[in-house]
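Read through the structure below, which is laid out as C-alpha cells, and then see the notes.
Of the protein chains in this complex, all but one are displayed in their positions.
Showing chain A:
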Amino acid sequence: MALHSARESYPGQNTPGLRDQAGGRGKALRSIIGTAIVAPWLLPALLIIGLVQIGPMLYAIWLSLYEKDAFSFTWDWVGLGNYETLLQSAEFWSAAGFGVWFAVLSVVVQLAVGVPVALLLHQNLRGRGLARGIVLLPYMVPTAAMALVFALMMSDIYGVFDHILVSLGLIDEPIPFLGSHAWALPATLVASTWKWTPFVVIVILARLQTIEVSLYECAKVEGANAFQRFRDVTLPSLRSTLLLIVMLRCIWMFNKFEVPYLLTKGGPGSETTNLPIYAYKVTFLQNQQGLGAALCVVMFAMLFIFASIYTSIVKPEKEIEVE
C-alpha cells in the first residue's frame, strides 16, 4: 500500500493539464468528505490516545515552565528555569548516563545471548519444540512476579545463588547482590536478560526460518564451510532484523522502570537510577512537580529523536504491503 494522497485515490482525476483548475477544488472537497466519513471509525481510538498520551505530553510541556509542589495550588512561572536546574544537576546527568549505559549494555547482552540461542534452536535437534516453548516462558511471566522471584533468588540471607556459591566454597560471605556497588548492575542485567532475551530469540528465529535452504546448498556446492555459510548467507539475511531489534530494544530498555525499581530501588545510593526512576523520585518523593515535568519532556525529546530515526528506517505502513 503506497502513501495515500487524494490524487492517487481518484485516478480519473489524474489527467494532466485539462482539469487543473477545477481539480484543485474537487480534490479539497473530496479529502474533506473522505475525512468526514472515516472520522467515526477512528475517533474512539484517537480520543483515548489523545487523553492518555498526547494530553499528558502537552500538559508536561506546560507544567515544566512552572515551579509547583504537590501540596500547593500556586504555579510560579520560571520559564526555562527547570531545564536549567536539570542541566546543572549532577543527579540528572548520572541518571541519564546510567539510563543510556543500561540500555546499551542490556541490549548487547540480550543479543549476545539471544542470537546464539536462536541459531541453536534453529538446528535440527531432538526436543527443539519443547526448548522453544521453554525459551518463551519469561515473556509470559508478568514483570512484577519475575522481579520478585529474582529479588528472592539474589537475596544475601535466603537467596539460592549465595547459598550455592557458599556451599561450593567459592565465596566465604554471602554477597548482597542487589545492594552492593559492584553487583547491583550485573544483577539487574541478569534479570533483564532473562526477561527480554525471548524477544530477540523469537524475532531472529522467525527470520531464520524464511531464509531459502537453496542458498545454503549453493554455498555448500561452492565449497563454503560452516563458518563461511554463516558469514555469507545467514548474517546478511539477518541484518535488517538485527537493526530493528537493536532500535526497539534500546528504546524499551531505556524506558524500563519496574525492573530496576523493584530490584534495587535505584540504589545503592542512586547508582542504578535511570531517568524514569529519577523522574518518579523528583515528582513524588521530592514533590517538585515542575522539575519532574521537565524531566518527562527531556525523555520525550530524547525518544522522539530516536523514534524518528526508527520510523524512517522501518515504515509501519509498508510492513503491511509485505504480508
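FYI, contacts are C-beta pairs under 8 Å (C-beta built on N, C-alpha and C of every residue); 3 or more make two chains touch, one makes a residue touch a chain; residues count from 1.
Note that contacts and distances are computed from a predicted model.
Asks: Leaving aside the chains on screen, match the unshown one to its UniProt name from "Rieske 2Fe-2S domain-containing protein", "Phenol 2-monooxygenase P4 subunit", "Electron transport protein SCO1/SenC" or "Carbohydrate ABC transporter permease".
Replies: The record for the missing subunit names the protein "Carbohydrate ABC transporter permease".
Asks: Decide which residue listed in A:44, A:169 or A:223 touches the omitted chain of the complex.
Replies: Checking the options A:44, A:169 or A:223, the one contacting the hidden chain is A:44.
Asks: If the hidden chain were put back, which residues of chain A would touch it?
Replies: The missing chain touches chain A at positions 1, 3-6, 8-9, 31, 34-35, 37-38, 40-42, 44-46, 48-49, 51-57, 59-60, 63, 116-117, 120-121, 123, 125-128, 130-131, 133-153, 157-160, 163, 194, 196, 198-199, 202-203, 206, 241, 244, 248-249, 251-252, 254-255, 257-258, 262, 276, 279-280, 283-284, 289, 292-293, 295-296, 299-300, 303-304, 306-307, 310-311, 314-317, 319-320, 323.
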